[in-house]
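Please find one structure pasted underneath; my questions will follow.
Heads up, one of the protein chains got dropped from this complex, but the rest are sitting where they should.
As written, the chain order gives the labels A, B and C, with residue 1 at the start of each chain.
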Amino acid sequence: MTDAPPPIQALQDKVPSAPPRSQWLDVWSQFRKHSGAMVGAGFLVFITLFVLVGPYIWTLDAQALNMRARDIRPIYTALWDSGAKVDWAHPLGSDNLGRDGLSQLIAGGRSSLAVGWAAMVLTLVIGTTVGVLSGFVRKLDGPLMRLTDLFLSLPILPLLLVAVTFFRQPLRAAFGPEGGMFVLIVTVVALTSWMPTARIVRGDILALKEREFVLAARSIGTRPLHIILRHLLPNVLSPIMVSATLGLATAIITESALSFLGVGFPSDFPTWGKMLADAVPRMEDFPERVLLPGVAISLTVLAVNYLGDGLRDALDPRTRGR
Amino acid sequence: ERGSDGDVKVLYWQAVSIMNPYLSSGTKDIEASSMVIEPLGRFNETGAMVPWLVDEIPTVTNGGVSADLTSITWKIKDGLTWSDGSAFTAEDVKFTADYCMDPDGGCQQLAKFDGVSSIEVLDPLTVKVTFERAMPNPYGPFMGAESPILQKAQFENCTGANAPTCSTENFYPVGTGPFVVEDFRPNDVITFKANDKFRDPAKPAFATMTLKGGGDVTSAARAVLETAEFDYAWNLQLAPDVLNSIAEGGKGQTVSAFGTLVERLEMNLTNPSAELPAETRATVAEPHPFLSDIRVRKALSMAIDRELLVEVGYGRAGRPTCNLVPAPAMFASDNTECFTQDLEGAKALLEEAGYVDSDGDGVREKDGVKLAILYQTSTNAVRQDFQLLIKDWWRQIGVETELRNIEGAVFFGGDPGSPDTFQKFYADVEMYANNFAGTDPQPYLAMYRCGNEPKPSSQWLGANINRYCDPEYDKLIDELGQTGELEKRAELAKKMNEMLTKESYTIVPLVDRGRVSAHSNSLGGVILNTWDSELWNVADWHRVK
Amino acid sequence: MLTFAIRRLVLTVPTLLFISFVIFMLLQLAPGDPMAQVPLTVPDEVKQKMREALGLGEPPLIQYAKWLKQMFWIEPKVLIDWMTRESALFGWLPDTNLYQGELRVLSWQTRSPVMDIIVQRIPQTLWVVGLSYIVGILIALPIGIYSAYRQYSVFDQAGTFITMIGFSIPPFFTGPLLIVVFSVQLGWFPSIYDTTHVVNDWDSFVFQLRQMILPVLVLALQTTAQISRYMRGAMLDNLRQDYVRTARAKGLSEAVVVMVHVLRNSMIPVVTVIALGVPSIFGGAIITESVFKVNGIGQLLITWLFANDLPGIMTLTFIFAALILLFNLIADILYGILDPRIRYD
């Protein structure tokens, strides 16, 4: 036993080779590996800048009517149709009232994205809260699940009308006419779409609750609230992410469907969905008016979806290691 | 020859719910039923009365209307039969009136029977309607698509509270018209077949008719003009550029006609501010802070370019108007002063009224009152475009506008609990269209009587939306009610029309709206009529070879 | 299992009552008015009379009680009568004649029994919306399976891309788009669905197919997008399981391993998702139905909503709620049947 290295070596635990890194650096480096997510994030940053900074660069007012310059085609149509009515002052054309296409797209994006994000966040908050409570508190499970059934069967249109009747005035007072309507629509969209999230979260919580680390947390005196916040929520992040990505899409689309049915924002408040809905009757002559907002919606939804995929991988320390 | 032209397909983008116009006053329902059940007399495309189930229209001249204007006697055509083969008699006519006037029936055409005190059957083919008072216009009952004759035998057990339960009767009425219902699917599709008992043996040319409902206007237009899947599409209220582009499909053509429908801005003469208590908000107790000034109202009107509105919103289906009563011709005043937009004049008028932009925010104000307008209307693409254009013009004269659109079902619904009905008028300006039934504007003009305004004590019912009140005007209303002579009536009506419009700018008419419909190239005989049912002459429709 | 189902069914009754009450009150609060579509030419007094004739003056609770009675006492009687009189299944029983002309749930708009109209709408709803659901599933499953089996392959990426696009484009856009392309430009398919069409020979069958293609396509796009995501996820979960290795160790071919062992397990969650989506057939296709004028139940609901036909909306939403609860239950039971590990007792 003289020549052998100290035998303790043989029994020593394997020590992870890579040095520990800061948590966020770690998340970032994992995230970077997901090319789809990077492209998605890139696009989202772009589109966000586009709608936030856009109005300062392209200063035409989206609401300004110009009857002399209406029905202008986008610049690119000149490529194949030399007779098309194009104008560099309106690179993406203008609509039947002469509103500039590009500034409308910017303004519409602002509101669509705002509605999408806000409704999504609200959906998540409601869905997660209900899901966690019904999964964690046994007594609440039955009532909350019945509540979910109730909301599943609530018709959205009457709900919206009721909300408008009761809350428009106070909200208008508090947030101004457009802000008030925004709050209303976001709330109604969220109120009618949180149920799947709640169900999924509940299922996951029910399973997680039986895991030993939750028991362990109880045994070291962690209060229920902290068990939820520290132990349960971070572990249901992944299904929440999935709901979030779908939720954004649903919110943008629901808003546009409301516009289509005529119960959305007032006419001087453009959103992508509204632009799309308004342009449908003219899509043969002016396909760009449906394509531009349509593509914007689809790309945003796609980008968010990929971003969600990447984030889910990056935020989960288990996959991050691999 | 009857039935030789096969099937005709008609598309109504609002689906038909019921075949009984006494239980639904929806245009679609009235028009669909007009092919089956018919009134005694109709209005033709010029608004003139034509006898239908009678030999002539009763008048004072021919003795049909009593000299004191309190009764009218109809003489039914000889030998008319119902589609079930039984004879059409005066009893049926009397029954129809009783049916509608039954207090429990909820008859939707009750207004047609306004003032009727009794109906007598003089003989099997003669019926006399007696009124409580002199009726300068005694052609309410049994005239026009809204009051067709029901068969007594069929509806006998359906009066009063039973009216709604008779669904078979309401869906499959026995009539005298060119078609009979073969299959009725509420809110979806109706198939008709030619009435083999129809009085003219050569008509209708079509053996069957399919009346499809549902969908949206654009695709209805497409189905006729672009793909020719259907022969006729009703009421194509589309932006003119859209309609023109679809019409380029070349498979059909559009037809248009004008009636009395006027798209207008209503000025609120009372204060709708949310800060006021509910009892006085938007009531005569609180005059409007700036719209009560006629100069402001006039300036707002002057700023509007009606020609452009028509071009953007209605095209062939509209023309600018300054009148509340644009037709019939003898009632319409020749008021065209508003056709030219005058932004500078509007500004000057506001300056004169003391409204100046003192703080440089682009909005005029006086004594701390800003010219900030809440402008509401029902949700509808054309109205929304109008809102935008008008908002833009008003901005140019220094008036700030907030737009609001309200779902039609709420806006036009009379729910007293809702803050958003057009009657409550919790806004400064609102826009919608209204017309009058038939050709006589009297009840229409009588709406603007003092005290007839919606208010909390009347559950917000009342037709004087603007809260207009002028004793002079009320006098004219009474006078009109006493006058039987047509020229005199026309003069009075013109005067009243002008008081409401160009003299007070209480109502700011924008567009005289016509009807546009489309039919395929192979459908002949279509004569568009806005005074009666669009399908009034469906018996004459035929296939063009 | 049986007691589970019965217990759940029994529990459903109070839930449904509660839901119907909430919906009723919501509709009461809603500011719509059935008179809104009546032209403005009709004077207010007449409208007021009409409202009273509809029973609108009564207190809401009484209206609700009346509706309850009509819905749960009178309508079932009509149903039983119909079953013993005409249905193929119970037609041999003596006619019951329970229904004695009491007031049924009447639509304000059409003045006819709401249930009759709904029953009338079921065939076209099933033909178009139901079929599109099935088509969507049939497309979605192979896509989901293959994308999971070849995770991160080109097929998988493309599948994700296309299904997400399908998910994010609203039907009020795809519908008119397809109409413009296939009806107007190419003239291949009708743009208007003929609900009275009767299939009795080959030609009429072909016609039926042609008129169904466009709406089915629009709707299937949505279904496909969602179901294929679920299928892919479930397959991925199961492909990682140990039993897959065991199956391979037995020497089974890949086809058997994937299509028998993995698929059977993955179908458990997917089938329940599919079951949960069935109620949406009866109300989720509002826009598509009206674009193509299919006039199914979705279109009925929207018509009634805009007409404020309270009994109609109430009954339809109630049926919808009942379907949701029923398919929740079916999903749970299916779960129990498909997964032998689940035992409800």
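Note that in this section a contact is a pair of C-beta atoms (placed from the backbone, for glycine too) under 8 Å apart; a residue touches a chain by one contact, two chains touch by 3 or more.
Note that in this section contacts and distances are computed from a predicted model.
Undergrad: Assuming one chain is omitted from the figure, identify its UniProt name from "NADH-quinone oxidoreductase subunit A", "Sulfurtransferase complex subunit TusC", "Na+/H+ antiporter subunit G" or "Glutathione import ATP-binding protein GsiA".
TA: Options "NADH-quinone oxidoreductase subunit A", "Sulfurtransferase complex subunit TusC", "Na+/H+ antiporter subunit G" or "Glutathione import ATP-binding protein GsiA" considered; the missing chain's recorded name is "Glutathione import ATP-binding protein GsiA".
Undergrad: Could you tell me which of the visible chains the hidden chain touches?
TA: Within the full complex, the chain not displayed touches A, C.
Undergrad: Check the options C:Arg150, C:His197, C:Arg210 or C:Arg264 and report the residue that touches the missing chain.
TA: C:Arg264
Undergrad: Considering the whole complex, which of A:Leu79, A:Val125, A:Ala173 or A:Ala216 touches the chain not shown?
TA: Checking the options A:Leu79, A:Val125, A:Ala173 or A:Ala216, the one contacting the hidden chain is A:Ala216.
Undergrad: List the chain A residues touching the unshown chain?
TA: Missing-chain contacts on chain A: residues 4-11, 13-16, 19-20, 22-23, 33, 211-213, 215-223, 226, 230-231, 234-235, 237, 316-318, 320-322.
Undergrad: For chain C, which residues lie in contact with the unshown chain of the complex?
TA: 3, 6-7, 10, 241-253, 261, 264-265, 268, 338-341, 345
Please note the rule applied: only the chains that are shown with their structure count from here on.
Undergrad: List the centre-to-centre spacing of chain A and chain C in whole Å, with centres computed as mean CA coordinates.
TA: The separation of the two C-alpha centroids amounts to 27 Å.
Undergrad: Using CA atom averages as chain centres, what separation in Å is found between chain B and chain C?
TA: The computed centroid separation for chain B versus chain C comes out at 38 Å.
Undergrad: Where in chain B do residues touch two or more of the other chains?
TA: 218, 407-410, 417-418, 420
Undergrad: Among all residues of chain C, which ones touch two or more of the remaining chains?
TA: 29, 31-32, 176, 184, 305
Undergrad: So in the complex, which bits of chain B are touching chain C?
TA: Touch list, chain B to chain C: 11, 15, 17-18, 20, 23-27, 103-111, 161, 163-167, 170-171, 183, 185-189, 191, 210, 212-216, 218-219, 222-223, 226-227, 229-230, 249, 407-415, 417-418, 420-421, 432, 434-437, 443-444, 461-463.
Undergrad: Report the residues of chain A in contact with chain C in the complex, numbered from low to high.
TA: Interface residues on the chain A side: 36, 146, 149-150, 152-155, 157-159, 161-162, 164-166, 246, 249, 252-253, 256-257, 260-261, 273, 276-277, 280-281, 283-284, 290, 294, 297-298, 300-302, 305.
Undergrad: Which stretch or stretches of chain A touch chain B in the complex?
TA: Going by the criterion above, the answer is residues 63-65, 67, 71, 96-97, 161, 164-165, 168-169, 173, 177, 262-263, 266-268, 278, 280-282, 284-285.
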